[in-house]
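After the structure tokens below, expect a handful of questions from me.
One protein chain omitted, others in place.
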Amino acid sequence: MKEVINLPVKNIEEEEYHINMGPQHPSTHGVLRLVVSLQGEIVKSLKPHCGYIHRGIEKMCEKDTYPQIIHLTDRMDYLSAHINNHAVCLLVENALEVEVPERVKYIRTIIDELNRIASHQLWWCSFGMDMGGLTCYFYGLRDREKILDIFEESFGSRLLHSYYTPGGLMMDIHPNFQANVKAFIKYFRKKIKDYDDLLTGNVIMQLRTKGVGILSREDAISYGVTGPSGRASGFACDVRKHHPYGVYDKVDFKEIMGTKGDTFERYMMRMNEMHESMKIIEQLIDNIPAGDYSAKMKAVIKLPAGEYYQRVEASRGELGVYCISDGNKTPYRMKFRSPNFSNLSALDHISRGVKIADLVAIGGSLDYVIPDIDR
Amino acid sequence: MSAESLILFFIVGAFLVGFAIVFAHFAAPNSTNPQKAEPYECGIPTEGLTWLQFNVGYYLFAIIFLVFDVESVFIFPWAVVMKEMGMTAFIEIVIFFFVLGLGLLYAWKKGALKWE
Amino acid sequence: MNFSLYDFTSFNQWIDKFLYDHLPAFWAIAVEMVIIGVAILLFYALVGLFLVYAERKVCAFMQNRVGPNRVGPYGFFQTIADFIKLMLKELIYIKNADQLLFNLAPFIVIIASFMAIAAIPFAKGLHAIDFDIGVLYVIAVSSLGVVGILLAGWSSNNKYSLIGAMRSGAQIVSYELSVGLSLVTIIILAGTMQFSEIVEGQRDGWFLFKGHIPAFIAFIVFLISSTAETNRGPFDLAEAESELTAGFHTEYSGIKFAFFFLAEYMNMFIVASIAATVFLGGWMPFHVGSWTGFNHIMDFIPPFVWYIGKTFFVIWVMMWFKWTFPRLRIDQLLTLEWKYLLPINLVNILLMAFIVLMGWHF
Amino acid sequence: MDNAALKERILGLVPDAEFQENKQFLTFIIPPAKFHDFAIILKSEADLAFDYLFCLSAVDMVKYLEVVYHLESVSHKHQLVLKVRTEDRENGAVDTVCDIWRTAELHEREAYDLMGIRFNNHPDLRRFFLEEGWIGHPLRKDYVDEVNIVEF
Partner (left out) sequence: MNSIFEYFADIFHTVKSLLTGMKVTGRYFFSPGEIVTQQYPENRKTLKMYDRFKGEVIMPHNDHNEHRCTGCGICETACPNGTIEIIQARIDMPDGKKKRIIDKHIYHLGMCTFCGLCIKACPSDALAWGQEFEHAVFDRSKLTKTLNQPGSSIIKDIVE
């Protein structure tokens, strides 16, 4: 009938079956393209292809002044926008040796943690969706809305805030902020039980994730997998603990650590981090000191010539900002060490030999945000 | 109605699909675009052959399935008469299931019930 | 007890007699066929449209949403609007696809569901064909639909579809067995495979209650495996939108896609009907032992309403499954069948046979 | 090991490493020829154990291209910055370190793509973000693209 019916008979072992997952694929959470080599259902290897939304943020930074850079960092890992802003602000403040008011530090820490919870909520719902449980998506988003409402009331926007400026904040927090945050924590402590009932305890989810996609501690360090994904493998990489910034040295919190490094462990890291973040917020929310919401900064910020590096703990791992200044008002070179970029590099390693469904689950548990990779 | 009228259901079903497809063929817009006829693979042209020998992990299951499916043909008539025949039928099916269960247990222990 | 109020048998006979009296034999059959054909078609379309709407509403409520509410009151005409839209969508012909099989696949899935509907008793006297091997027939026909899915996935010349087809192949070889064996459990109790007699046998109590524990286990097994048979819920591996974009129907557009969609819902309706008929007494009202007054009230509810109510209850449970659980992986799908459902089923059949033997059932 | 001791140790290993003043990190400029062997020692020696490469950046200093490695030891908590320079802008090459720190594989591909630094022995040195056949390396200071870069 047709030539295609006469299938070429080859040794099955030699047969390479390439499949493109992405750029237009529901499970890549963005425009990432993975070329997956399959053998039946089993993934033999995969190659990531990036750059579909590369915007050249590092190049753009070279012509922007330091306050202007803030709005670009929002757009890297848009789910932890505040934390990205925080990195650049800290870099500038440390370079200029500006003492930031205590109030600012408290507010920044609280908002970072809120942002982390919001980010993990979105991760949870998209992870649930990757596993095939669509209902998770709506529960996660429903609760994330509460945080976004708090953000909107205080800073006027829901996703990309540009709220921090070098030296302080754009404006003071809204008078309702503290009450709303406390109400949210009370609300979310109740709702997070639903998450556990619906997905964490579910036997299908556990069977699919336990023992799948194992990343050893050595590999996690070697691949630079940080954040919850790295800590699941036992890599103590929490910047908040090891290189404290903000008021993290004053609060009592645990660095959530795992041992097995499988998909389920990575899942549990984030679930536990949400509890830990709520604990941090509770310790701080009533103790915000009075004071100015910004330090006095010069109208034109010029960093002294030299090199600066600032690390913060974004919700997906360690975010590093490397800046070379030649004394001008714009940086000479700005490099962002984004957590997802390094986390992605481990994907090929840990997904060899798993099934397609596991690949999707592993991708969900690594929680990559593509704009952060592409920058 | 008799069993021959099954053909009616066959025709009605075929008519529904056929009619709708023919209707859509005339009513729907038609634009020819070579890109549209490409198989969907996330927006990237597909590499290599699609139809090639595929290593599916369930051919052993398929064999066990065949065994059990044939056995179930015996079980159905037995089930109908079980009530009337009583003890004889029960003892027979116990023996039958014992053999069947041994087969399943053997496959299980041999690892045939594992993917790959 | 008096069912004559809602008995369709005499009505059918009256139509039959009327046609034969007034028309030659050939035309009488022809007219009768047309009437039945149109009735089935209408019923099929209505149920399909309603189920799509119901699923949207059910999942919306489970997800704290309101669901469709723009077209018509409570969005009731949303599916009709969608159907019209799908009718008017372009049919895309895929290069290098196996055109014959590609076009044949929607026919197979729809015809399979039509053929299965033929054997389902909706009310007393209201069924198209009353086979004496009804249960076996329905199992046979309803598993045909999966062949359509297999063909659709294979013929599309798309890698996602092909993997979807492979998965549906794995599903065929597994879950058909469990569906059959769980029904066998009830057949032992009923002593017949004819649907009308099975329903009749539940006049004094549904088989779910009459058969004690084994009937209950069989019901659960049937629910699980029939959910898998219909490619739904946690077993939608052939479709698996987060892994295979749309699985077997990735390449289907417009009305052809709609037929796969429709067939899925109709298959769900069919298996729910079987569950309602075999386990929950079909169109028989709910009776409680000696509560004569209560039973009388129950009798006044028409059998068709009973049947539809039970069916939709089962459908609702299946939707509940789908909107709660994450999807299984392919090897777990097979493990569930071969290591859990099948042994449980076999033991269950023995248990039921033993209970019937000892006469412990009601 | 504190920074002073670490400095001694490294200068002992590579005597011609150039020490660079930096408030934050201990910084050395390493000659490209000795770099790869030195990197292996950095990771394998028990008292150094720099097992975590947390940032790899490429910098265009106009006169030369530079690769900056930010290293940390997870067990000892000390940090180190290494710089490797290549004078040749077109064919300059640096030895890859992706056999030592796996994370370098993608970082080096990014550096190659955007800055045009070649890495010897890299297993898969292709463009990462930009398409194959893209002309030029955008992060270089002399890169001009009148279509995509809009000046205000």
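By letter and in written order, the chains are A, B, C and D; residue numbering begins at 1 in each of them.
Please note the rule applied: a contact is a pair of C-beta atoms (placed from the backbone, for glycine too) under 8 Å apart; a residue touches a chain by one contact, two chains touch by 3 or more.
These numbers were taken from a predicted model, which means no experiment stands behind them.
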_Of A:Asp64, A:Glu102 or A:Glu282, the residue in touch with the unshown chain_ = A:Asp64
*In the full complex, which of C:Val66, C:Leu100 or C:Ile213 touches the chain missing from this view?*
C:Val66
*Listed residues A:Thr135, A:Ser277, A:Ser315 or A:Asn340, member touching the removed chain*: A:Thr135
*In the complete assembly, which of A:Thr28, A:Ser162 or A:Thr209 touches the absent chain?*
A:Ser162
*Which residue, A:Glu62, A:Glu152 or A:Asp292, contacts the hidden chain when the whole complex is considered?*
A:Glu152
*Contacts of subunit C with the absent chain, listed as residue ranges*: 58, 61-66, 69, 320-321, 323-325, 340
*In subunit A, positions touching the absent partner*: 64, 67-68, 70-72, 74-75, 135, 142, 145, 152-157, 160, 162, 165, 170-171, 174, 194, 197-199, 201-204, 206
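The working rule: only the chains that are shown with their structure count from here on.
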*asked:* Taking the mean of the CA coordinates per chain, how far is subunit A from subunit B in Å?
replied: 44
*Calculate how many whole Å lie between the centre of subunit A and the centre of subunit D, each centre taken as the average of the chain's C-alpha atoms.*
25
*When you check subunit D against every other chain, which residues touch at least two of them?*
none
*Residues within subunit A bordering two or more other chains*: 4, 17, 19, 25, 40-41
*Note which residues of subunit A are touching subunit D in the complex, please.*
50-51, 54, 56, 58-59, 63, 218-219, 221-226, 235-237, 242, 306-309, 311, 318, 320, 322, 324, 333, 335, 337, 341-342, 344-346, 349, 374
_subunit A residues touching subunit C - in the complex, by the definition given at the top_ = 2, 4, 17, 19, 25-27, 38, 40-41, 128-135, 137-139, 142, 198-199, 202, 204-205, 207-208, 355-360
_subunit B contact footprint on subunit A (complex, rising order)_ = 4, 7-10, 12, 15-25, 33, 39-42
